[in-house]
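Quick one: this structure, given as structure tokens, is what I'll be asking you about.
Note that one protein chain is taken out, while the other chains of the complex remain in position.
So that you can tell them apart, the chains are marked A, B and C in the order they are listed, and the count of residues begins at 1 in each.
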């Protein structure tokens, strides 16, 4: 599974993308975030607060409690601020 | 008193402006229009229907029943269609 | 900054919008009206009431500046003969935030349609007809009252 990070999530984790193979028990986006928190100090710091995070699965916005399903690309980022 | 006509009012009357001295009894814009109807066939034809006419006194839109007061410039024209 | 212009020269959108951008605003809304060629129109001629037109447009621009705390309001209206595809009118507003700019822009074009002394004559080949005022324009202008 390919992960993408943007804005301060990317900066705090220290990389913009990485490939991961989360365990079977990781079923939802929140599960994934929980699991990622254990990967490094940067991950723990960037992903500490669910309320400040949004996600897209295969380039569609999804609520954090969505099933990952057969996701190939998951992006985690702050609320958007374009325009 | 200076009169100005625009659009088809101007075309039907045949002139864009003229100076007139209406009698004392002409007090409102409608009175003026009534009086103008007797000035020529063109005036009569152009000014036949109050509902199709609008007016400005000294460059301010006014209802047709407004007093002319000390008006120097009265314009008579169809509803506007700019933009 | 208020800019009002009634002129027979073509409207240069790039120049007008560049001018309004210099007001330091965060958002610029604009509306451009273009002569439509449908119904076989070959030429549109715009007549106006010199003096009164400019006064009405300035007054509308001032109302918009106050009501939406704009940084700029621009109204440029073309008069004389023009062809399908040419610009008749440009309205542009600049404000700190987009909501104010967009609303003020709609206000200006709606009110211009019913309050500014312009008259349109459409030419179709040899035949010329004066355009009738539309009830829907009066309704659009009325929503800004009160």
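Just so it is clear, contacts are C-beta pairs under 8 Å (C-beta built on N, C-alpha and C of every residue); 3 or more make two chains touch, one makes a residue touch a chain.
What you are looking at is a predicted structure, and each value in this text was computed from that prediction instead of being measured.
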item	value
Visible chains in contact with the missing one	A, C
Residue in contact with the excluded chain [from C:7, C:21 or C:83]	C:21
Chain A, residues in touch with the chain not shown (by the definition above)	4, 6-8, 10, 56, 59, 61, 75, 77-83
For chain C, the residues touching the chain missing from this view	13-14, 17-18, 21-22, 24-34, 36-37, 85, 87, 96, 98-99, 101-102, 105-106, 109, 140
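Everything below uses one rule, namely that only the chains that are shown with their structure count from here on.
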item	value
Chain centre separation in whole Å, for chain C relative to chain B (CA means)	26
Residues within chain B bordering two or more other chains	none
Two or more partner chains touched - positions in chain C	none
